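To start, the structure under review is shown below, and the notes come after it.
Every protein chain except one is present and positioned as in the full complex.
Entry: subunit A
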Amino acid sequence: MNTIQKKIWTLVAVVLFIMVAIWIALTYYNQKTQDQYNGILQRYLRMNEVTNASQQTIASLNNYLLSPNEINLTQLDRSKRQLRSARVGVLDLRNGENDLTVTSYMNLIDSLIETTDRSVMFQSEKESEDSTKAFAEATRISKYISEMTLTLLDTELKTYDRFYRNIIEQSTDLKKFGIWMLLSITLLLLLSTYWFSLSITRPVLKLTQAARELSRGRFDLQVEVSSNDEIAFLAKMFERMRVNINNLILEIQQKAQLEHELQQSKLLLQESQLRSLQSQINPHFLFNTLDTLSKKAYLEGAEETSDLLANVAGLLRYNLKRLDRSVTLYEEVKVLRQYMEIQRTRFTDRLRFETEIDETCLGAKIPGLTLQPIIENAVIHAVEPEEDGGTIVFRIRDEGERVAVEIADDGPGMPEHKIRQILEEHAVDTEGHSTGIGFSNVVRRLRLFYGREDVIDIGSGAERGTKVILRLPKTRRLELEDEAADRR
């Protein structure tokens, strides 16, 4: 991992490296310049040395000629040695420009030494006139050497003129270079420091923003930090926390949803009850009256009328009693039969009712008064308008996990938009003479009761009639809650 500490170290190392590089370059350059200067000075010193040595030789010679003793002779020899070594030094001064002059110069030195020797020799042979003459010559030669030294210096200055100017120019250039380097290093350092600090503060800033968003309650924004340091680690942890919180919130929301659904189903039930209560004037009075009417009809020999009245009374009682609780399919089928009896009395032969019932399935739970509104719908739309009536088929089959309840008619069929309206639980305008509970109410209650959407399916073709299939799960999700509600 690229830690912040490592980043700081890198920056410092880079700066240090630059400084060291500059130091080395400058030291090297300085050394080089100094060597050059030393070389130049050396040249001048060597020439000067020759002049000095030659003058020294003349002085020693003079002393010796005045008082020719051992000490002065030794002194003279030393001077000559010095002169010889100076002559060797002159060899290095040679270059293309002064080659001839240097040769002459060295020969002059040789001549000086020879003349000196000659003077000493004449002195030892007591030919003092010749000796003095040679001394005069040596003096002249020494003077020539001094002059030639000046000439050489002059030549030197001319030859090296360009070079010296270069040195001056170079020092100006060096100054300029220093300024440029200072500027560019300053800029580079500023930029890299900016970038570097940004690489630390930007993730922190991002994290801060994420924290702020989180504190404001926005849990859906992902916390993303692209750096590669401790902050990124922190951000990752933060992100995990956010996801966890999100999951918890989701769970709570789901629970709330469930609670809400339950509430709604209860409200719907209440609504249904209210409707049925509204439609009931005085139910007990009505039941009793109907019972009395039934008995009366029986006593008067109108048995059919008596049965009919009994059915109506049963249906009404069921309606009032069963609406707010689940019933078994058996009970529903029983009520359905009573209802069909009543309708058959009304339509006589025009209504044909066929049933195929798997008796084993009749124990399944179903909300009360769900099948009757559907059948009623079929009667209203498939039998009532037709002159020669219609057939309604009622089937109950076992489909393993589920119980299929099928109500089919051979009426004119149901338009597509109406099917959609029903399935989307919109209120449908019901034709006046129903028992009051609408189709969409049934659908809603079924879905709430079983807690799933796919319990009802409506198929219809223009000629085929309408087929409503209910697929009722044998076990239902909200069973427990429902039972609890029942107990209340």
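The working rule: contacts are C-beta pairs under 8 Å (C-beta built on N, C-alpha and C of every residue); 3 or more make two chains touch, one makes a residue touch a chain; residues count from 1.
Convention: contacts and distances are computed from a predicted model.
Q: What name does the UniProt record list for the absent chain among "Substrate-binding domain-containing protein", "ABC transporter permease subunit", "Cu+-exporting ATPase" or "Deoxyribose-phosphate aldolase"?
A: So, among "Substrate-binding domain-containing protein", "ABC transporter permease subunit", "Cu+-exporting ATPase" or "Deoxyribose-phosphate aldolase", the name matching the hidden chain's UniProt entry is "Substrate-binding domain-containing protein".
Q: Per the definition of touch given earlier, which of A:38, A:95, A:128 or A:208 contacts the omitted chain?
A: A:95
Q: Touch as defined at the start, partner being the missing chain; which of A:170, A:199 or A:328 qualifies?
A: Among A:170, A:199 or A:328, only A:170 touches the chain that is not shown.
Q: If the hidden chain were put back, which of A:71, A:188, A:237 or A:252 would touch it?
A: Among A:71, A:188, A:237 or A:252, only A:188 touches the chain that is not shown.
Q: Decide which residue listed in A:78, A:140, A:266 or A:426 touches the omitted chain of the complex.
A: Of all options in A:78, A:140, A:266 or A:426, contact with the hidden chain holds for A:140.
Q: Could you pull out which residues of subunit A are in touch with the chain that's been left out?
A: Counting only subunit A, the missing chain is touched by 25, 29, 32, 36, 39, 94-97, 99-101, 103-105, 107-108, 110-112, 140-141, 144, 147-148, 159-160, 162-163, 166, 170, 173-174, 176-177, 180-181, 183-184, 187-188, 191.
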